[in-house]
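A single protein chain has been omitted from the complex, and every remaining protein chain is retained in its original position.
Order as written gives the chain letters A and B; numbering starts at 1 within each chain.
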Amino acid sequence: MRGMRGFGKWALPVYSVIAFVFLLIPIAYTIAFSFNDSRRSNISWRGFTLDNWFGVCQAQDVCTAFGKSIAIGLVATLVATVLGTMIAIALVRYRFRFRSSTTLLLFLPMATPEVVLGSGLAAQFLAAGVQKGMLTIVLAHIMFCISFVVVTVRARVASLDPALEEAGRDLYANPRQVFWRITFPLLLPGIVAAALLAFALSFDDFIITNFNAGPEVTLPKYIYTAAARGIPAEANVIASAVFLLAIVIVLAVQLTGAVRRKRLLQQ
Amino acid sequence: MAAPSKPAESGADLELVGITKQFPGYRAIEELDLSIPAGSFFALLGPSGCGKTTTLRLIAGLEEPTSGRILIGGSDVTGQKPHERPVNTVFQSYALFPHMTILENVSFGLKRRGVSDYKVKAIEALKLVELDHLAGRKPSQLSGGQQQRVALARAVVNRPALLLLDEPLGALDLKLRRQMQLELKTIQTEVGLTFLHVTHDQEEAMTMADTVAVMNRGRIEQLGAPQELYELPRTAFVANFLGQSNLFTGEVLEATDALIALEVGGRRVVVPAARAARRSGQVTIGVRPEKLLLHLEEPSLDGVNTLGPGRVVDVSFSGVSTQYLVAVPGVGQIIVFSQNLVHGAVINRGATVWLTWSIEHGFGLEDIAETRPHFDDEASAPGLPGVVAEAV
Partner (left out) sequence: MAFTAFASDTALAPQQEPTKRGRVALLLLLPGLAYLAVFFLAPLISLILTSLQRPAEFGDFGQYEYAFNVDNYADVFGAYGGHIVRSIAYSSAATVAALLLGYPLAYFIAVTLRRWPVWQGLALTLVIAPFFISFLLRTLAWKQILSDEGPVLGFLQLVQVLPDGARLTGTDFSVIFGLTYNFLPFMVLPIYASLASLDLRLLEASRDLYANAWSSFWRVTVPLSLPGIISGSLLVLIPAAGDYVNASLDFLGGTGTAMVGNVIETLFIETGNYPEASALSVILMALILVPVAFYVLFTRTEDLI
């Protein structure tokens, strides 16, 4: 019995550590191969170099694709965040008819496989005679980001005490001042989180993009097409850099949160 | 229309005329008329859910009345938005802006109204609540009592004609609460504003306010000076909500200009006509427990009402006074507070006693008490038939 207990006590932590390692293996691999001194294809290890990092834009295609992905991500994030935030506020604060239909409409894009979303939009653009390009990619990305923004911002709106806005109105702020000086600053953390999520989704999207890109090449599309002949190490450099940046942001947010909680507890 | 640009010189009076508030499926306020003189400290007292907060929100403009009018300082503000009204609120939950410092919180209203020396004024207000040394902190770094004082400063600094306080002391412990009550009262006298203070602590209402209104189910049951309300409650609700009362219901036997007499438990009980609201039929009268005297022998005194004999079913000693519960057959249980003037000679449980009170201490109610007060299970427990049998 004691032995069983001992085993049970360690089994879960040990398993979890293995699982974390499992999750991180491909990340480590990708980062490691960004330092590979590769010539044409980046498949086998040929020695350590920093050249890929310092000369990312030597691989011009990679750099151009990266720039396009960034541009698409920024525009799609901006529009989706604005539209989604508006919906989130309405969902929490207002009573209106068609509430369940609205919820369903927001839920379905998240419950639809990406091939269906991608091919559907492509069929629609085809029928409407719209040339595929940057615009169609952006339109597609906004579409699948909106619901995620709504979900993220809604949680924040729901946690906002309505008494704060009432206090603002009571203290002579007109509706616009109430929004910009009280509501918006308090929602900002949620809006920023939603925007980061939207950007991440847009930046990494391949399937929907592939159907609606036409001749345009985004970073994921570049990687997909290059997969057959071998990916240049510069793609690993960009992915690694983006990854490290994102992790730093997430950890910074988490740590400041933890520190603040600790300080509050100490008082 | 812009925000009221000038701080009020002094408090203004408030008048509610026939206010009704209907929520979907629930009528929270019913034909409410209320008038509060300028510069007074007015307390609104009532049980949970009776509509106190709703009344304040209507006055602040955070809720629109279904019908009726609201006048502040004689001008109709019913159609005005909250930010246009010369009213400020101290919210029950404080509602301090978490993303602003204490100083920014306090100067928020001043800035919205374009007051140029807002910083000086805000610091002054913080000095008033003795928090100027914490001006740079965020609300989350303050204790509950300090937050409460910031909320007060944030409202008072605007010198509103009318200050609404929604149970601002509700979350504080007893000691801090007493201290804040004093501070509130001092601030009110110092700055001379009209305060409308909501609470369900009757002691708080009685000690602080010039006028107390007791609210029940969306209506004002009675309104007056604290002492007046206590000595002469008009309804069974007020009689039992403000302090405790012994209520007796009986048929009127005789009504003259001076008094009315009714039959209670087989005895004739008299109330001065001036203190009685009804003069015929079924009438409920009452008397406060501390006005009752206990006797071990049947007394024969003039100018008093007598009930009994009854049996002492419970005695509880509470330092300054002793509380007796006396079961009188045909009347029910009666509470008596007796000051511990004399050492010893305490009446014991099980003793047979008579009760008397001066005629001028009784009061007659407008309504009929629905159930006999203090007639709980204990009284109808097996002990009682024995008492009755003994008495007969």
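Definition applied: contacts are C-beta pairs under 8 Å (C-beta built on N, C-alpha and C of every residue); 3 or more make two chains touch, one makes a residue touch a chain.
Nothing here was measured: the structure is a model prediction, and the numbers come from that model.
Shown chains touched by the missing chain in the whole complex: A. In the full complex, chain A touches the hidden chain at residues 8, 12-13, 15-16, 19-20, 22-27, 29-30, 33, 43-44, 83-84, 86-87, 89-96, 99-100, 102-117, 119-124, 126-127, 139-140, 142-143, 146-148, 150-152, 154-156, 158-159, 161-162, 189-190, 193, 197, 200, 204, 206-207, 210-211, 219-220, 223-224, 227-228, 231, 235-236, 239-240, 242-243, 246-247, 250-251, 254, 257-258, 261.
Note that only the chains that are shown with their structure count from here on.
Inter-chain centre distance (chain A to chain B, centres taken as mean C-alpha positions): 56 Å. Taken together, the chain A residues at the contact with chain B in this complex read 161, 163-164, 166-174, 177, 181-182, 185-186, 264, 267.
Against chain A, the residues of chain B that register as touching in their complex are 3-4, 60-62, 81-83, 87-89, 91, 93, 95-99, 108-109, 112-113, 140-141, 154-155, 158.
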